[in-house]
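A protein chain is absent from this complex, but the other protein chains hold their places.
Labels run A and B following the written order; every chain starts at residue 1.
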Amino acid sequence: MSKRLKNFSWLITVLLLLSVALIGCSSENTSKEKDSASGDTAVKKGGDLHVAIDAQPPTLDPQVSTTTATKEIARHIFETLLVLSPDYEVQPMLAESVDKSEDGLTYTFHLRQGVKFHNGKEMTAEDVVASMNRWLTVSTRAANAIGKGQFTEKDKYTVELKIEKPTVGVLDVIASTNQFAAIMPKEIIENAPKEGVTEIVGTGPFKFVEWKPDQYIQVAKYDDYKPVEAKPDGLAGKKEALVDNIMFEVVTDGSTRLGGITTGQYQIAYQIPSDNYEQIASSSDMKPILNLYGGLTMVFNKKQGPFTDQKLRQAVNTGINNKDVLVGAYGNDKFYRLDNGLMYKDQAKWYTDAGKEYYNQNDKEKAKQLLKESNYNGEEVRILTTRDYEYSYNSAVVLKEEMEKIGIKVKLDVVDWATLTTKRNDPAAWDAFITGFSPVSLPTQTLPLDPGYAGWPVDEKLQQYTEQIRTAPSDKDAYAVWEEMQEYVWKDYVPYIKIGDYYTFHAYRNQEIKGNTYFEGMILWNTSLTK
Amino acid sequence: MKSYILKRILSLIPVLLIVSIVVFMIIHLTPGDPASVMLGPEASQEDVEQLKNHLGLNDPVYQQYFHWVEGVFQGDLGDSFFMDKPVTAAIIEHLGPTISLAILSQITAILIALPLGIFAARKRGTVTDQTFMGISLLGISIPHFLFGLFLIIILAINLRWLPVAGYRPLSAGLWEHIKYLIMPAIALGTGQAALIARMTRSSMVETLNLNFIKTARAKGLHERKVIYKHTLRNAFIPILTVIGQTFGTLVAGAAVTETVFNIPGIGQLIINSVERRDYMVIQGTVLMVTVTYVLINLIVDLLYGVIDPRVRLKKES
Partner (left out) sequence: MELVVEKKRQLSDFRRDINRERRRLFVRRFFSNKLTVTGSVILLLTLLITIFGPMISAYNPYEMVVTSRLKAPSGEHLFGTDNLGRDLFARVVYGARASMGVGLSVAIITSILGMVVGLYSSYYKILDHILMRICDGLMAFPAILLAIALMAALGTKIENVIIALSAVFTPYVARVVRSAALVVREQTYIEAMKAQGASSLRIIWAHIAPNTLSPLIVYATFIFADAIIIEAGLSFLGVGVPAPDPSWGNILYDGKLVIFTAWWMTFFPGIAIILSVLGLNLFGDGLRDLLDPHTNRSKK
């Protein structure tokens, strides 16, 4: 007996050592927590901010990519001529002011002087011209909204934009936050390959330091940053880097981000799974930030297959219970909003509820009637969806149930995101797909209404409305047309169904940082560590 | 010996050729492309097409293949579409975490396996032995990633002893580094431990039955000396083989476990690259993994000869 024990004694020693080490670790954690609780909350400069971001951006060039990760990081490095305030008003940033000519064909931008790029060079008209003209070619969205346009240099601090016909909302597009019109040095723009610039040099309060793929992206305070003298207001106003570094750590797994923010490894974590909302909200050292992410949408294929039949599309829209779909997709009712505006409620300038009597009808009988009137003959319709975005998949599951209740046979085609983006361009490969659309600054930029976009809403009346909005003499006239157009979309054409608005949430440690705000993405300037 | 090594290395060539063709074929049969992933969900079709042309993705597949192979022979695995750096650099960056994890797992495995295996061998045929065999099978039967999930629930969520997941490089401090790797190392290590322990046991049992051990015992040598000095040494070759093989699997086979613990290693690199359709990285990494895998096996075979001169290197195609 004792002999056997002896043989095991070293094993026991190892185990003991291991457990001592583990206990050591746990006590270290508790002492850390104590520190944070007792720390005072005065604004402190310096320190590193650790942010867990949910996806690795494909590039940091915001002009090229429409991905959220690119936008979230790039907005700290690059700036635009104009920015949007939280109520979607256009505000100056790198341009001090803008004049619009009588005929609406010429915009003159007066640049702020003394703004320096991170490489030390002063920003002048030639940089702006090079950047803006590249943006007009690489961003289809910009080209769509502005039409044919050209920036030219007038003098060192003045540039001019000439467009072909008067257009509504030119400045809103220049100020928009997705695939934004970042100003970069001319030399870098000229050498930029198609897939994005290779040198990350902007004018923002933070400068790019290092990118370790799949690990982190580091940006550091830019000492020569020259802020505008105005009250900070979302993206607008004075910006100041209050920390030395921001480490954007790429953590693709939701529960890992949650774990990290819970244990204090990060001060901010993006996109926490919605089921954990209560856990964060009820915690004393963490706070959730709810933010409007976009509209959950089912897009129909109007080029090929059963949904070319308008009646069938109407039947689906009439029969489904939008609320059930949203609950299935997002769970907690804090994460969705039943609303039929194709522009969002928060965008006061464009929002309308026109056509709301056709939204969320949940009228199975009427739907069956419409189905009978349609040419649908019992074939299986394929809904394309992905598990890479959990809401897309979850809502598809509920939609399938809802549609089957009306009498439409549904098959889910679950693929990964990369496959979905390719597959949806092939009209023979799908009948409907599910995605989310983030807010755009103009109704004419609404992607699923673009005839070239997957789903192909090629419709004369739709085209007419779009053209009327574009060339409307005033914003007010444009708005009136938009109201009509939205009504038409819900009542008759139904090119897609906006199921509802949805929110996602980020979490931050409220005892450790302050000053962080949110507008179409996190804003981490004017944000400081409190200990 | 030299000609043997040469032959083994030469036999690598057809294997690698097949691997590269298979990978290339799979990749290009896969729907989706890097351009649309890069440009994001709301990019237009024209922009995607333009970028595809620019990246050469619309060239015929065989042309892309030959272009790539040509580069490989010059030691160039191409550039990542996503990371704005050569594939070799990306691999090196992701190799660190994987190797750290593999070493820690292997240490865990050996620490568990050797004593248990030896113990079971000495108790062969008893109830203890059978229990041990049952437990070791349990070790093989639990998928690593599942064990990892269980560890997370217990050690990280309930007890809060360890961070849920993540990775800190060695430069952040040794303890900081190891703290993040403990759970994945246990998850991977126990499965390997079961394999090594079983091999240790059976190899020990076989050696214990050999005549020279019986002689040693008859001469009245101390039991411990018999076990550790004579038996273990002679039983070590098969044990070493298993250790080598399991190490090979750890380098790339830990992909799912790396995902569970969010460790930016080789396995994750491949999974992420498949998701993003980063063709060059997939091709390059798989090639690298294959070479490592085969080389480790070669080294293990060669070590045979060093440890036990009785083993002559012969035949086996």
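One rule holds for everything that comes next: contacts are C-beta pairs under 8 Å (C-beta built on N, C-alpha and C of every residue); 3 or more make two chains touch, one makes a residue touch a chain.
Every value quoted in this text rests on a predicted model; they were computed, and no experiment measured them.
Participant: Just to verify: which one of B:240, B:270 or B:300 makes contact with the chain not shown?
Facilitator: B:270
Participant: Out of A:98, A:163, A:338 or A:414, which is the one that touches the chain we can't see?
Facilitator: Spelled out, the listed residue whose C-beta touches the missing chain is A:414.
Participant: For the chain not shown, which residue from A:279, A:369 or A:471 touches it across the whole complex?
Facilitator: Only one listed residue reaches the unshown chain, and that is A:279.
Participant: Please pick, from B:22, B:92 or B:172, the residue that touches the omitted chain in the full complex.
Facilitator: Residue touching the absent chain, from the options given: B:22.
Participant: Of the residues listed, A:86, A:227, A:331 or A:452, which one is in contact with the missing chain?
Facilitator: A:331
Participant: Please identify which residue in A:176, A:301, A:374 or A:394 touches the non-displayed chain.
Facilitator: With A:176, A:301, A:374 or A:394 as choices, the missing chain is touched by A:394.
Participant: Tell me, which residues in subunit B touch the chain that this view leaves out?
Facilitator: With respect to the unshown chain, the touching residues of subunit B are 14-19, 22-23, 26-27, 29-31, 130, 133-134, 137-138, 140-143, 145-146, 149-150, 152-153, 157, 191-192, 195, 199, 245-246, 249, 252-253, 255-256, 259-260, 267, 270-271, 274, 282, 286, 289-290, 293-294, 317.
Participant: Please output the residues of subunit A touching the missing chain, sorted low to high.
Facilitator: Considering the whole complex, subunit A reaches the absent chain at 253-255, 258-259, 262, 273, 275-276, 279, 324, 327-328, 331, 387-388, 390, 393-394, 397-398, 400-401, 412, 414-416, 419.
Definition applied: only the chains that are shown with their structure count from here on.
Participant: If you average the Cα atoms of subunit A and of subunit B to get two centres, how far apart are those centres in Å?
Facilitator: Centres of subunit A and subunit B (C-alpha means) sit 38 Å apart.
Participant: Using the touch definition from the top, list the residues of subunit B that touch subunit A in their complex.
Facilitator: 30-34, 36-48, 50-51, 54-55, 80-85, 90, 93-94, 111, 115, 119, 156-157, 159-167, 175, 179, 259-262, 264, 268-269, 272, 275-277
Participant: Spell out the part of subunit A that touches subunit B in their complex, as residue ranges.
Facilitator: Contact set of subunit A toward subunit B: 7-8, 11, 14, 22-23, 25-26, 29, 56, 58-59, 64-68, 70, 138, 140-141, 178-179, 193-196, 198, 211-215, 250-253, 255-256, 258-260, 262-263, 265, 388, 415-423, 425, 435, 437-438, 447, 450, 452-454.
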